[in-house]
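Just one protein chain is left out here, and the rest sit where they should.
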Amino acid sequence: MAELLANIHGLWEVVRFPLGAFMCLAGSLLCLVGTVGVLRFPDIYTRLHAASITDTSGAALVLIGMMLLSPGWLVISKLFAICVFLFLTSPTASHALANAAHTAGIQPVIGRVGSSDAEGEDA
Amino acid sequence: MTAAALIAILVGMALLLLRAFIGPTLYDRILAVNSFGTKTVLALGLLGFVMERPEFLDIAITYALINFVSTIAILKFFRYRSFQVPLVRRGQGGNADG
Partner (left out) sequence: MAYFLGLVLALAAFWLGMSGHNTPLILSLGGISVLATSILAYRLDIIDREGSPYVRLVGFLLYFPWLAKEIVKANLTVIRACVKADLDIAPALVKVKTICKSDLAKVTFANSITLTPGTVTVEIEGDKLLVHGLYEQDSQPEAFVEMDLRSARAIDGKGAAA
């Protein structure tokens, strides 16, 4: 039993570095996708949706990847604190932004947006 | 591979700066700056791991907090043109909590 646990632990120590690095890379690529969305979408409200990819899945994947790479519990607790902060504050900031834009009288684009309406800001 | 992730995030930050420059309205710029801040937190953490100095995470935590506060403060300033307005509406709207 103890040997099995030791085997699992050894395997985990080998596996976690490539896995963590891969998750970091995947998360940062998702951040890039969110940025491309921020550049492409037509108005402020739709850009908020693209930015929330960065805030949720991108940040979560990068932070979990760094947790797998981390050398000790202290680093994991710090990463967990960052994760909790981001998950609590990012929707609040998004809502404040949307609410401020709405109060300022910026009208959202409603209805189907085809490719002909896309501006030439494509990255 | 962590370095590649760091480079991807830095490229994303550069593209966001483009949005902050061309953004037609004020709110597009604030959105770009807010998203830039989130990416800065991630980039600081990754930089710590690339340089094998995880102490950078402390700076990342501080930056996460400051980023949120600054976004709210900028929004509040451009809504009321002043920092002297209380944001809390006590006793108006919504149910008071028991």
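Just so it is clear, A and B label the chains in written order, and each chain counts residues from 1 on its own.
As a convention for this text, a contact is a pair of C-beta atoms (placed from the backbone, for glycine too) under 8 Å apart; a residue touches a chain by one contact, two chains touch by 3 or more.
Since we're looking at a predicted model, the values are computed, not measured.
Trainee: Using the document's definition of touch, tell me which of A:20, A:34 or A:65 contacts the absent chain.
Mentor: A:34
Trainee: Just checking the interface: what residues of chain A touch the absent partner chain?
Mentor: Its contact residues with the unshown chain are 30, 33-34, 36-37, 40-43, 45-46, 48-50, 52-53, 55-57, 74, 77-78, 80-81, 87-88, 90-92, 94-95, 98-99, 102, 108-115, 117-118.
Everything below uses one rule, namely that only the chains that are shown with their structure count from here on.
Trainee: Touching residues of chain A toward chain B in the complex: what are they?
Mentor: These residues of chain A touch chain B: 18, 21-22, 24-25, 27-29, 31-32, 34-36, 38-39, 44, 47-48, 51, 54-55, 58-59, 62-63, 65-66, 69-71, 75, 78-79, 81-82, 85-86, 89-90, 92-93, 96-97, 100-101, 103-104, 106, 121, 123.
Trainee: Considering only the defined contacts, which chain B positions touch chain A in the complex?
Mentor: Chain B residues touching chain A: 1-2, 4-6, 8-9, 11-13, 15-16, 18-19, 22, 25, 27-28, 30-32, 34-35, 38-39, 41-42, 45-46, 49, 54, 57-58, 60-61, 64-65, 67-68, 71-72, 75, 78-79.
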